[in-house]
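Starting off with a structure, shown below.
Only one protein chain is missing; all other protein chains are in place.
Let's turn to subunit A:
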Amino acid sequence: MPLAESTEPRAVAAAPAGRAKKFGTAATRAAIPAVTGSLYAARRKIQPQAVRGTFRWIKWVLLAVALGVYYLVPFLRWHRGAGEPSQAVLLDLDRGRFYVFSIELWPQDVTYVMGLLILAALILFLMNAVAGRIWCGYLCPQTVWTDLFLAVERLIEGDRRERLKLDAAPWSVEKIALRGMKHAIWLMIAWWTGGAWVLYFADAPTLVADLATFQAPPAAYTAILILTATTYGLAGHMREQVCTYMCPWPRIQAALTDEHALNILYRDDRGEPRNSAKKSALLRAAGQPAGDCVDCFACVTACPAGIDIRDGLQMDCIQCGLCVDACDAVMMRLGRPTGLIGYDTEANRRSRASGGGPVSRIVRPRTVLYAALVAGVGGFMLYSLLTRSFTALSVLHDRNPQFVILSDGSVRNGFTLRIVNKRPVERRFALSVEGLPESRVEVVGGVPDALPVPSDATQEFRVLVFVPPGAPAASAPLAFRITDPATGETAGAQDYFKAP
């Protein structure tokens, strides 16, 4: 350890006796064992064992639902009227419109997207405070696709034992065939993942036909290629490395969890001391303490993250519950109660250790706060969505010139009006000016009584307001108002009339 020898004398010299008094004994600790291993670790390949049980079943159902939603939603149809897209969920970037069933969002409605992100974060916090990493373990695309890829791998190469054997075996025709088939199916799933993604951005049936006949825009092929590569790479090869090294959530989760949050935990008070089944039986017969854990490593081999849950709550654990299923199966075979590994809280564990009863506190300040915030933000967004207007008006006063004196001494102001028509029909709006009784209004290239605005679009108009000589002695406020005579919908905007 040359590094240690070179640094330690300095550390010793920098630790005078007074320091312990000032900073505590830790400040004087100089025995820093220097790095002996590599700063970089080679990846340890993980070959998880298949398990059966409640959590595996829940995960299969969620996987089917999540993938079903992802792959099929672009093909749902939704009638919106002539000239409007008939796709239920469509992100039309070219025209700047997001369609989600009956909701149509314009670029200026991007606040709803922001609200959804805030809501998503709050729901994540709430889930975490109630039951740990539900998102990571069951719903995260990384988990879902990795699960799917693992299922394919298991189908072709067999379970853990066969795969380990295949890994160790020399290259043969059979190994090449198995590996080739696995990667081919993976690539197909990955390609399909990218293919479904682009369908959200254009009319799905049309785009499918275009893609098949090589007439789709290059951006579609590029997006499919990129997503094929990321899906194949992340779900087929990177897997738990994504969760451990790339995702920020493990670090955030560590800061959000508390002693009352449910997490997948090993009940060491019941499991320890761990021994082989035979030895435990002997100890028990002799009236000596024996834990339920038989140290069979079923939980470890089942873990897709490659950790030992018995080491306690750890960053790499995505809390998928597969170790629970693995352990329960063993416990049932041994005739011991299940639940040696399961959803539990730190507070509960401590209470049991000190002989107390079960502790459960789902209602805590943080869960109440998160729930209130979710309800508040969600309620506000829903309210504003339901009450939002389909008509809007914005006004821009001419900056230069601010006013024009005409030959008869009257004063003219110019304005640019933009009328927003969010309805899928062409509408004609009547324009009026409020606050200037003697004024006269002209619209360049139109008549104020019927300003046409195409369906689902905005239209700009140049509007001139005239005031006879001397009518307003100084600048005066005025307001524009547009009204759709057909529906009575109306919108207004404030501005000023500038006089010399």
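The rule is short, and it goes like this: a contact is a pair of C-beta atoms (placed from the backbone, for glycine too) under 8 Å apart; a residue touches a chain by one contact, two chains touch by 3 or more; residues count from 1.
FYI, contacts and distances are computed from a predicted model.
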Omitted chain, identified by the protein name its UniProt record gives, among "Cbb3-type cytochrome c oxidase subunit", "Aldehyde dehydrogenase family protein", "Stage V sporulation protein R" or "tRNA-(Guanine-N1)-methyltransferase": "Cbb3-type cytochrome c oxidase subunit"
Residue touching the undisplayed chain, where the options are A:335, A:409 or A:488: A:409
Contact residue for the chain not shown (choose from A:241, A:432, A:455 or A:483): A:241
Touch with the omitted chain, as defined above, among A:73, A:277 or A:464: A:464
Residues of subunit A in contact with the chain not shown: 1, 3-5, 7-9, 11-12, 15, 23, 26-43, 241, 245, 398, 400-401, 404-409, 412, 414, 442, 444-446, 452, 462, 464
